[in-house]
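Before I ask anything, here is the structure I am working with.
All protein chains of the complex are present and in place, except for one that has been dropped.
On to subunit A.
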Amino acid sequence: MELSGAEILVQCLKDEGVEYLFGYPGGAVLHIYDALYNQEDVKHILVRHEQAATHAADGYARATGKPGVVLVTSGPGATNAVTGIATAYMDSIPMVVITGQVSTAVIGSDAFQEVDAVGITRPCVKHNFLVKDINDLAETVKKAFYVASTGRPGPVVVDVPKDITDPAVKVPYHYPDKVNMRSYQPTVKGHTGQIKRAVDLMLSAKKPMIYTGGGVVLGKGSDELRQFVRHLGFPITSTLMGLGAYPASDKQFLGMLGMHGTYEANMAMHDCDVLIAIGARFDDRVTGKIAEFCPHAQIIHVDIDPSSISKTITVDIPIVGSVPDVLQEMNHLLKNSNKKPQKKAVEEWWNIIEGWRSKQCMSYDRNSDKIKPQAVVELLHEITKGEAYVTSDVGQHQMWAAQYYGFDEPNRWINSGGLGTMGFGLPAAMGVQLAYPESTVICVTGEGSIQMCIQELSTCLQYGLPVKIVALNNRYLGMVRQWQEFFYENRYSHSYMESLPDFVKLTESYGHVGIRIEKPEDLRAELERGFAMKDRLVFFDIVTDQTENVYPMIAQGKAHNDMHMSPYSAPAQDSERELS
């Protein structure tokens, strides 16, 4: 079969089983768009900005575990995509981004819409390719999917000059079943000796703690993790990225840890004697002050990426391997071991933890005459029975969604954790909704974040995506305002959102439904009314308490046992400070 480069690209996507291609046409990719015409297998989703194409593909990938695929043109198409590529890179999301490029003959001549896409994306991709020969095209695409979705996943860019896709030049097409790269062979299976040592250490632990991250979700290791945690009976906490891998409603789950983690999770981290880190990377928002991180603990670290191990925190037992493989082996050893966990000591440890838990650090004012953002998220959980896919933007609303929704399943919580990209939520929700048309998809956002990609309301109309947008509108860039309150003596420099649009009218002008909610007594009925509109996009503009803060909070560079607590949690003890 002889095909042009453009036809080869489209055929590769079909052979790869790609359902959706998120993109935006332009000069350098016109041949490819022509090859997309009159075919049904790869459904193209026309976004309104290339950043949204990458976020939508990213949301699709996070919800399904399959790589998201993007097609943009050269120059501004590529640069607009960079934010989304960097977002995926920081959270290790599998993605293949095809960027058009000017013809090989004019590369380097500052041609119209020319940018060095390979150079500009190099620091924020797992790998990238410039295709210089049509005969390399199919194999390069195969490599891109292979690299993006194996090992520690990540985005891969394939830069395709226009002449490579010329309809007049045809070559034989063959899509390889697999590729072998001598320079890329990710480790999957953990070292048996190390796994044995780790199991021995956890069975000797008196104050054990399990700390899991996004690697459990990405590695599809949730079932193995549940078995592991239940067998041991140990307390477990999760990073922002790992929420849902272990059910939030389970008694052994202490909630999220880190800067806005629960009191019990952070205190248990500080006091534990054995820390079992699984698919987590000791991010600075998690560790707080490095010198005082888990000062009494021996640390076991399971991660597929060797460079994540001992990067910021030196660990005692490193295990390089994929989360489900390593946990399977651990579960097997635990089941067949004649040794059992230190039952009595662990019981005493649980008593201490229950003491911390009784502080009820997530309490807030439930009798306020203003709408509390936490109450909104709790209601969302109730109305959707905890089964929705929830995307978010970045800021206070993101933390409240993470803290109060209570995710019981993996791949349900979709947010930009590493890069912290405002504007992520709505396009990501589009990708999720396309993947799961029957499911409820909520975008929890703020009036600041939503304006960064609000043009996608138009895309949602075109493809009939009934996303529920829940904007916690506090007329502030809330997280910035909170830091200014705590650390800049209430000097609210440029954190107030003036001249906000009428979101209801705005949504209506895009052909959707807008609902504004101002009073706590209207909240439930209005949310229920909106969520009952299964086939409509509904934008809830919810006027929330302007002064609400995210608690608990560990200030940057402070230790885990040094938290700002909510004024509504139980009275302070020991070293922690109250901030009212």
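Here are some notes:
To be clear about the criterion, a contact is a pair of C-beta atoms (placed from the backbone, for glycine too) under 8 Å apart; a residue touches a chain by one contact, two chains touch by 3 or more; residues count from 1.
What we mean here is this: contacts and distances are computed from a predicted model.
Looking at the choices "Cation acetate symporter", "Acetolactate synthase small subunit", "Amino acid adenylation domain-containing protein" or "Thiolase domain-containing protein", the name in the UniProt record of the chain not drawn here is "Acetolactate synthase small subunit". Among A:N38, A:S109 or A:S183, only A:S183 touches the chain left out of the display. Contact with the chain not shown here comes from a single listed residue; of A:A56, A:V70, A:V115 or A:V147, that residue is A:V147. Here one chain is not drawn; of A:K66, A:H191, A:K289 or A:K311, the residue touching it is A:K311. Considering the complete assembly, subunit A touches the hidden chain via residues 118-119, 122-123, 126-127, 130, 147, 181-184, 305-307, 309-311, 314.
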